[in-house]
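Of the protein chains in this complex, one is absent; all others appear in place.
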Amino acid sequence: MPTTRLETFSDGVLAIAATLLILDVHAEGSPLGHALTEIWPRYVAYALSFTVIGIIWVNHHTIVGLLSRCDRRFLFVNLFFLMVVAFIPFPTELVASHIRDGGADARDAVLAYGFTCTLMAVSFNLMWFYAIGRGELLKADADPKLVKGITRGFIPGVPIYLAATLLALVNAAVSLALFGALALFYVFMGSVLVRDESPV
Amino acid sequence: MPTTRLETFSDGVLAIAATLLILDVHAEGSPLGHALTEIWPRYVAYALSFTVIGIIWVNHHTIVGLLSRCDRRFLFVNLFFLMVVAFIPFPTELVASHIRDGGADARDAVLAYGFTCTLMAVSFNLMWFYAIGRGELLKADADPKLVKGITRGFIPGVPIYLAATLLALVNAAVSLALFGALALFYVFMGSVLVRDESPV
Amino acid sequence: MPTTRLETFSDGVLAIAATLLILDVHAEGSPLGHALTEIWPRYVAYALSFTVIGIIWVNHHTIVGLLSRCDRRFLFVNLFFLMVVAFIPFPTELVASHIRDGGADARDAVLAYGFTCTLMAVSFNLMWFYAIGRGELLKADADPKLVKGITRGFIPGVPIYLAATLLALVNAAVSLALFGALALFYVFMGSVLVRDESPV
Partner (left out) sequence: MPTTRLETFSDGVLAIAATLLILDVHAEGSPLGHALTEIWPRYVAYALSFTVIGIIWVNHHTIVGLLSRCDRRFLFVNLFFLMVVAFIPFPTELVASHIRDGGADARDAVLAYGFTCTLMAVSFNLMWFYAIGRGELLKADADPKLVKGITRGFIPGVPIYLAATLLALVNAAVSLALFGALALFYVFMGSVLVRDESPV
């Protein structure tokens, strides 16, 4: 089974999930200038989740590009992964609404955000390890160095995201900042790290 | 007429219908931690309908992959099918809002959900039987065993969904649980059942 | 310039416009069973506009399939057309909300719906006549009979839609029913009419 429609459908879900985020950016109250600065957590949450979904898309792109084909089970693991990603707008809105409340509500919003990201990392690992475990899904000419590099890069994702999530029990704002730092690190350093090893 | 744009458009509608489901997951009230657990039916409804639409997508994928071409009528039968699938977010929201009410409202919400799923199964059968009835839509080299397997698998869909729906007249929660069990059965057993017969 | 991305983008806009229609189907009030029957105009409006957009998609599909390439101007005419189609959910909601009010509000809702459909037909004609006027956009081997058949079929679209719209000044419900009848006629008869002339 070729991967063409898997890609179309996944690109669709990822594109929609990212674009729907804007529906939770709205400014009410008067004067407008004041309202527009008051809602800064909404801008931050929008930029963070758009970047997170964008990173997911780049990684999905990389993985599926290494496959020569997919099977029924891979479709369902991919669907589970998409179900988690499409969930992201919900905790994003929670964080945007509650991060300034401080206290238990900010903590619970960031916990919801973090657990969603952690589950996303889990499902991403499931997808990757199913693809390389079955083995036959990989292209015959997939660069073994790149495959190893991806495996090395994905494994720490789950514990790191989980740790960042649990940090919210201590300090919600620091936990959220860590999610932002991880995303920025990935965008700027990710490409540096792999540069000398692979063409991706 | 090739099936390319049929696939793009269908993937688009299915991806959007699945991703829009998150718009009905929202938590209000204070404290947030309490609100987040209170809304568990919204998580269940989201996961159920995302899975149902995902299964539909996998099946659509399988069917269209067997066609060598499509015609004008097939486009319209496919549109009717998409119209039913794109309707799913509405009864999903009803179920999420009313399943805990019990009584007549829970029953009517699950009936609406069930009839939508049943109609979806009907339109899916229409599409399949039109494709194999005309015959010419199938690829010349379509595996006859696989074609028969799909026919055998799709026919019981309508009466099973209808029975699960009518069960809501007796018990809404059991009816809904049955829809969940059917989806999980399909995801996990569907691949076991076809494994030794076909490459799908 | 090939037509590939034109098709992806157009399919995206058409698929989203159709799928967003469900956001305007919602049932409030108690008991739910009563509310679900009360909102029948929302079901009708959903089905009508989904069908209208579906027909538009089939026609767009047919037209673009006849082109060998597109140019910058065609892209912008196509964008204008998409802007009108993406507008359809708005008058659809107006019709769903007001058709039962009768009087001036029902009339104005149907007028808004009808003018949007008429403008859509105008932009569709613009697109087609630009494509065949420049001539070079058509495939060299485009069946001249089919091209003539499409021209014959599209020209009456504008006056018919305009007449159906203006009928709302006399009777809003009859005008709306006429839009429904036109859509059904097109779905069922359209394929009969072209059958003996062309493979579409």
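When the chains are written out, they are named A, B and C in that same order, and each has its own residue count from 1.
The rule is simple: a contact is a pair of C-beta atoms (placed from the backbone, for glycine too) under 8 Å apart; a residue touches a chain by one contact, two chains touch by 3 or more.
Keep in mind the model is a prediction, meaning the values are calculated, not measured.
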| item | value |
| --- | --- |
| Touch with the omitted chain, as defined above, among C:R5, C:R100 or C:K148 | C:R5 |
| Positions on subunit A contacted by the hidden chain, ascending | 7-8, 11-12, 14-16, 18-23, 25-27, 30-33, 36, 46-47, 50-51, 54, 57-58, 61, 65, 187, 190-191, 194, 199-200 |
| Residues of subunit C in contact with the chain not shown | 1, 5, 8-9, 12-13, 16-17, 20, 23, 72-73, 75-76, 79, 82-83, 86-87, 89-90, 93-94, 98, 104-105, 108-109, 112 |
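Everything that follows uses one rule, which is that only the chains that are shown with their structure count from here on.
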| item | value |
| --- | --- |
| Geometric centre distance via CA averages, subunit C-subunit A, whole Å | 37 |
| Rounded Å distance, subunit B centre to subunit C centre (Cα mean) | 26 |
| Multi-chain contact sites of subunit C, meaning residues that touch two or more partners | none |
